[in-house]
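Structure in structure tokens, see below.
Note that one protein chain of the assembly has been removed; the remaining protein chains are unaltered in position.
And then chain A:
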Amino acid sequence: MDADEKHFFKLMDQMNPESFTSLEDIDIHETGALDIDALSRIKKKTFQTLNHPTLTSQEPTKAIKKKNIWFTGITAAALLILGVGLSLSTNVQAELRNMLQFIPGFGTVQEKSNDNPTYVLERPISVSLETGELTVEGILMQDDYTLINLYGNETERVKELTLVTDTGDVYPFHPSSISSSSALGPWVGTYSINQAIPRSEKSRFTLRIEDRSIGPFKLVPAHTSETLQGLGPSSEHNGIRIVAVQSALAEEHDQIHLLSQLPEGQEVDSYGKKPLAEDINISLMDHQGKNVDILQDADFVKESRLVFQRPSQDVLPLTLTIPSIRVVDRNAKATVTLSIPEQGTAEVNQTLSLAGFPITFTQVHRLSENEVRIYVNMHFDPNQPKTMQYFAIDALKLDGQSYSTHINESSRALEELNLPIQPGRKSLTFYIQDPLILLQGPWVIPLQP
């Protein structure tokens, strides 16, 4: 913990407890630090303090009595990959020991840590409410914990729910996280329980949310493979493999999750659902060469997830073509210092390298005593195997002031920066990072019919 962090720990410690209003959706990780002897001592002391006899055999619920819930917790190993979604870094890949499992509804891959199958919800279940719609996007049931993903639109956020087994056992779930774009907008929530739930392929489950029941439904063993490419059809280009995992979404729609493996520090920023540059975007074609529309994204849809209307059988199989992908390199940083005229425009033609790509700062124009415009040549060429399109400014080093950029409408390459400058200064230093790099494909993936 550095001094800066310490200051904020202290600030949060000084918050007035009577004013907390918005922590209800913040859940925290259970560490499993408490052993059964310590729990016994705590119970004994608590009952003694309150002058109550210690209870030793009370069993609150049928479900809870089967397991010492204070011992359970989502293990770090099991969560190693869960949530990464878009890409698997090479060092994560190196840690994979045996099997990979794709978890529908979460759009993620996880390591299979033991011989007991992981059960998942095969396809989402949507229910219409009096106002809005609620979708059970995914369920992940492991040996000692279960996660449920809900998506709500125009409906109240769900604060708690229960899972009921076909034997009548009831398991309460609590939110691990709930995110929404606005108070009344769509939201996504993840709910968890750190407890074993007996299950098999024959088991039927029902979700209860307030007075509404969803189900009964079955869970199925997760699709498992020793390798990433074993999870679905794939294509490799210039050492990067992209895997398309296809699954049913609803009665009339299918979805594809794209997975890829990139070096440490790099992430896929875009597969091209929106054009990466003029005419560079992902496409889905049927067997007759006709385009299949990829549907517009709703809020919270991952960049790696493509949703489309299921075409008729006679035009299958479909082919997914990814002409280029855009990758962000989190490791790349550089410092720029430019001479700035007191007024007017000056040629600078200063070139430097970021992540191995050249950037030329061609001109600077003093817009006012405290703002400067810098013209940039990114040397962007989408016909090259790799080319840089954009970079970010480290805004934290701008002393709290904002900056803006202008990109070319056609190429989407960065052209101008507008940066703050102190009055009277004749040079400007700023810090650039997170380059967006276009990697040329194509990755052509024939999908399974």
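We take it that a residue touches a chain if its C-beta (ideal position, glycine included) is under 8 Å from a C-beta of that chain, and two chains touch if they have at least 3 such contacts; residues count from 1.
Here, contacts and distances are computed from a predicted model.
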Per UniProt record, name of the chain withheld from view ["Isoquinoline 1-oxidoreductase, alpha subunit", "RNA polymerase subunit sigma-70", "Phosphoribosylformylglycinamidine synthase subunit PurQ" or "Phosphopantetheine-binding protein"]: "RNA polymerase subunit sigma-70"
Contact partner of the left-out chain, one of A:D4, A:D279 or A:D314: A:D4
Given A:N16, A:N291, A:Q313 or A:N383, the one touching the chain that is not displayed: A:N16
Interface with the unshown chain - residue positions in chain A: 3-9, 11-34, 38-39, 41-43, 45-47, 49-50, 52, 55, 58, 60-61, 64, 69-71, 73, 76, 79-85, 108, 159-160, 170, 172, 174-177, 179-180, 330, 396, 400
